[in-house]
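Only one protein chain is missing; all other protein chains are in place.
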Amino acid sequence: MDIIVCIKRVPETAEADLVIDASKKAIDTDGLVFSINEWDNYAVEAAIQLKESVGGTITVISVGPEENNEVLRRALAMGADEALRLTDPAFEGSDAYAMAKILAAAVKDIPHDLILTGVQADDDGFGAVGVALAQMLGLPYAALVTDIQLDGETLTVHRELEGGLEEVDTLKLPALLTIQTGINEPRYVSIMGIRRVARKEIGVKGAGDLGLSEEAVGAKGSLSRIEELFFPPVGEGAEIIEGTMDEKTEALVKILKERGGIA
Amino acid sequence: MEKIAVWVEHRQNEIRDITFEMLGKAHQLVGDGGQVIALFLGDPSQKGLLDKITPHAHRTVAYLDSNLKDFEPLRYQAAFADIFEKVDCQLILMGQTAFGMDFAPAVAARWEIPFTTDIVDVEVDGGLIAVRQMYSGKVSAKVSLKEADKMLCTVRAGAFPAEDLPTVSGEVQEITGAVEGDFSARAFVEYLEAAVGDVDITQADVIVSVGRGIKDADNIPVAQELADALGGVVACSRPVADKKWLPKERQVGTSGKTVKPKVYIALGISGAFQHQAGMKNAGTIIAVNKDPKAPIFGIAHYGIVDDLFKVVPALTEKVKELRGWGNSDK
Partner (left out) sequence: MEELQQPLPERLDLFTCIQCGKCTGGCPVSIKSPLNIRRVIRETVVREDLHGFFSRLEIWDCTTCSTCAIRCPRGLKPVDAIIGLREMMVEEGRIEKTIIDALDGAYKYGNPWGRAKNKRAEWAQDLDIQNALEMDPGQILYFVCCAASYDPRVQVVAKTLVTVLKAAGVSFGILGNKEVCCGSEIRRMGEVGLFEMLMEENMKNFGKIEPATIVTTSPHCMNALKNEYEGLGSEVLHYSQFVRRLMDEGKLAFETEVPMKVTYHDPCYLGKQNGVFDEPREILTSIPGIEFIEFGRCRENSLCCEGGGGRMWMEGTNQGKRLSEVRVEDALEMGVEAIITACPFCLLTLEDAVKTTGNEEKIKIIDLMELAVMGLGKTLETEG
């Protein structure tokens, strides 16, 4: 079984004090630590487990600058066979739709029975690239996958629904799945493991190599645009809710509703 | 914006809350004179569900086909293709839910509908500006969509209130469909309830976590009831797991699990460094603690300084009230 996994390199921002840059459209990533998108780490592990059980190859693809080699190398150390990086100045400003077009152009040239993406990216979190990509490729797909069983040409998958409910679906290969965290326990990648693949070549392709016109990708080929970033109002430390018990719980219910606390 | 279509999300013969939240926002956006259109795909036997929808939509387009009972994206898309032209609207709203995340990007890609996802607000002022969160909620973004006849947004659950929906006298347009084609490439099989007792706190969106402040194993149900009402799970600090009041798998922290729920409610937890390490990345942290100096308040977003045994039952009551016991999705 030949599997393609799309992986994104994202900044880790949970611990950091973020700064919005001068363009107001992006954050200042200076000093931030980058790593593989958490969901994609699970996707790579899922691919390796499938390969371990039925054989085949794994190709990892990432769209982005040379720094993305880091996450591609890590995936190679984890057990992927080939790595491909897609980069072109024309790709800048791509939204999820344009990103899917870029990936679609690349996977067309690579034999595949299965494509895996993450459910969403840690940073932008559009949660859209995988499903849009499947649509462009005309592949059956399933989003939010938490379990994969392979039986010949048929996949049986579980999808995570709300409130602890799951859905079971079958899919015919070739197919695309967007992988949810928790589907497996991604293995650790040791520093020595990464060093061992340090010299492995990583393929690079640009818009031209993929047969993509400049109009098709980047800001021009996108359907949406980020206009402005801003900080939602938050205070230092906890906002202490005061009042009578009734007022306190009333305020809590409101917060719970707003913050997705009532699942 | 005059015409907005809202995708009616239903599962297991229940309309999901998100639908009403979107209807509310749609009414607000179209204002007087505008039109809110409800889009319903389902099995003819599910027609009764429409009774809850039609009073709140100017028009309801119901596509009924015996194969549309459960969500299958390929079949749903084919059905939607049948009516796509007939639905005259500028904006389609879907939920950023297990349904919407599986369906919306495909629909958008297929018809090249400008779209964005997981929005928490939307303004229409000339063009459309959606507000969505990035970097786990640390930054908000205004996103504009390319001009087009139709646009699409998926809406975060809970972003808009579902109460006080305007009642309008709406018409229903029933379409008895017969979706043609071979959709076996992806087929729905069944629903699976998560096994009881088999709680994975790392996957939960809502966590009610208890510390030593819970005092005794007999008090765990106080937290459990709140968790049930919220649709969440109960987790704990290490001493609680140590004492076997809850299984070890529920322990949050450096030597337990790392969790990242949307909401983490810490009840009677002091917030030791080792505990914080396991939950500091939760979307919203709410702490209830008697001690105003407890370190947990240093990382919580909201706090209540009070006895948890007073706060929690009162809160549980309020949440149950809100849910109206039973008409919700569990």
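Note that the chains take the letters A and B in the order they are written out, and that residue 1 is the start of every chain.
Everything below uses one rule, namely that a contact is a pair of C-beta atoms (placed from the backbone, for glycine too) under 8 Å apart; a residue touches a chain by one contact, two chains touch by 3 or more.
This is a predicted model, so every value here is computed, not measured.
S.K.: Tell me which residue among A:189, A:216 or A:241 touches the hidden chain in the full complex.
M.R.: Hidden-chain contact among the options goes to A:189.
S.K.: If I consider the whole complex, including the chain that's not displayed, which of B:12, B:66 or B:255 touches that chain?
M.R.: B:255
S.K.: With respect to the chain omitted from the figure, which of A:63, A:78 or A:263 is a touching residue?
M.R.: Missing-chain contact among the listed residues: A:78.
S.K.: For chain A, which residues lie in contact with the unshown chain of the complex?
M.R.: Interface with the chain not displayed, on the chain A side: 12, 15-16, 31, 33, 35, 78, 185, 187-195.
S.K.: Of the residues in chain B, which ones touch the absent chain?
M.R.: 212, 238-239, 242, 248, 254-258, 273-274, 277, 293, 295
Definition applied: only the chains that are shown with their structure count from here on.
S.K.: Provide the residue numbers of chain A that touch chain B in the complex, in ascending order.
M.R.: It comes out as residues 13-14, 18, 20, 27, 95-97, 100, 119, 122-132, 134-136, 140-144, 156, 158-172, 175, 181-182, 222-232, 234, 237-241, 245-246, 248-250, 252-253, 255-263.
S.K.: Sort out for me which residues of chain B touch chain A in the complex.
M.R.: 11, 16, 71-74, 96-98, 101-106, 108-110, 112-118, 129, 133-146, 148, 156-159, 161, 184-194, 200, 202-203, 205-206, 230-232, 262-263, 265, 280-281, 283-287, 292, 297-306, 310-311, 314-315, 317-319, 322-323, 329-330
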